[in-house]
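The complex appears here without one of its protein chains, the remainder shown in place.
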């Protein structure tokens, strides 16, 4: 056998590889099941009953437990890494995240990302790519849609294999609702018991919750979730890559979608125990990175609320995550936790904030 | 938006928060599934065929694999932390643990705890609370019931949200059997093969088993199981809490129900390979704590046996767990392993014992 060609395939894209208007069909096609859910539940102590209890979900009119929205968002984001962000420097923003239809265990998911824009930085060595990712089940129903922005180096990826051809068109999402059919027709709250404290009437605009229990991130747990989601960026699980100087922390970095999950679940016994659905997430960012061993905490501020008149209401929170200190300690020292870091002056910023997002939920009243 | 109220909700109860005779309906409502089971099986190398094999369980007359009893006990105990022991100093005792009916994957579980008693310590700064916890499935069938005692500081929890009102009455357990219906009518052992060594006839009262294989506890694995069970005590997964001086070890402590699981499974190839059901656990305690990195070992002593005349019999073991040394080495140096630590004089105690309990099982004969 003669010596043949040597290939070093690399995935993801650099700035020049993105074509505005193009849609990338991500190659992952994965059946989500009870095992996927359990690893999610083993890291995120989530209190939302709709997603945990088959009995509760059926009372609401669902066929079964809907897959947790943040698991869907994580699958969609992770599926897109292979085509979009495996070469990215950073994930910059979550925009208009919605869960229009319930996804059930046993459904097979695929995702696509459409390039909405790209913008070169002033230095010209990198730029921002803006994509919309849509996650669909085996019959094409949209179960999650979101936009995100990532910071990408200029140039093109060397060794990137050509994508298989595809005539897939990403479905539009402008008409996509924020509530699945089972809930959109109105909720019969009669037979539904409140199990946790904290329902619609308990929240007032301006209220701040400093959630008291933290979560230390385990090394194996974050790598398992990353790979289970099919996130292929080596910065999360390849220490040799990180030691080559390619990680800003010098070591493996916890994938941002998991930081999102940790922070949301740390808030959940205080604010999500009577949540029926996650309506939307928006204006989200990761101001600082997280590594294994860091302990995360969360804080929530009520931004708005709207009574729906059927025993439920919508509550909008600003949710933030901080690391290695309690949020009430940061507030005590004068830190402004709830203003987005990007809108602050340099001297008002905190290096403790690892996550921030605006979250709107549908919630039972008392 | 004006500055609003600041909340720092805390859960669990201090001694003054407990009312004798009151029942606390725990807020968790969780469907147990194959994913929950797999994380349990990934840490506990359990040999009991009833709980691992659909084919074996059906031969016994069950509809499917019954959920492992220790997984049920862990779910019940963990569900209760939010209302009972999130502020506890220590878990003191397991009493009268039973599994009266099979629970199957797909069942949705809830739990409640009734306060049976509380007793102030002589110093007056803490006390012992005694509760009975009952775990029920979606139709109200009791799948696990146990009593436990916990050491609690005096005072009341600041910031504890009021529980949602409930008229739930905990069902009585005095008539609760120790065997599910499929086994209570007698076992047809005809078509059931013995796969592991160690059946009823092999055990004699007084026999001691020093189980030779240990298990080193991983950091991520114990945190995952803790959260998957919905145990919300921060001492198990919040390093900031522990570094604040709130952990007696200075770091995260492995949740006791998992130590129970590790120790029981370390004994299982020697004594549980022909077990058909776990009839009861009683007189259980955790004399010392366990942290990630500790290696656990188990030893068993046969306390009693009773032939049932149908090819099965009951065997009662005293099961103990020790850390970072083999039980036979402790025996060789004169340590009394099987007397409960609380019944020993101070000079006879060992700081290596992390768990002890009395266990009765239904076992196939040879």
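In order of appearance the chains are A and B, and numbering begins at 1 in each one.
Operating definition for what follows: a residue touches a chain if its C-beta (ideal position, glycine included) is under 8 Å from a C-beta of that chain, and two chains touch if they have at least 3 such contacts.
A quick note: this is a predicted structure, and the numbers were derived from the prediction, not measured.
Visitor: Can you tell me which of B:45, B:181 or B:348 touches the chain that was removed from the display?
Guide: If we include the chain that is not displayed, B:45 is the one touching it.
Visitor: Based on the whole complex, identify which of B:215, B:236, B:252 or B:353 touches the chain you can't see.
Guide: B:215
Visitor: Check the options A:50, A:170, A:199 or A:232 and report the residue that touches the missing chain.
Guide: Of the candidates A:50, A:170, A:199 or A:232, A:232 is in touch with the missing chain.
Visitor: Please output the residues of chain B touching the missing chain, sorted low to high.
Guide: Residues of chain B in touch with the missing chain: 33-39, 41-45, 47, 49, 52-56, 65, 105, 193-198, 204-216, 218-221, 224, 269-270, 273, 293, 295, 297, 301-303, 324-326, 328, 331, 366.
Visitor: Residue-wise, where is chain A in contact with the chain that is not depicted?
Guide: Looking at chain A, the ones touching the missing chain are residues 1-11, 25-31, 33-36, 38-39, 82, 105-106, 108, 138, 159, 161-164, 166, 218-221, 223-225, 227-228, 230, 232, 234, 237-241, 252.
Following the convention adopted for this analysis, only the chains that are shown with their structure count from here on.
Visitor: What is the distance in Å between the mean C-alpha positions of chain A and chain B?
Guide: For chain A versus chain B, the centre distance works out to 35 Å.
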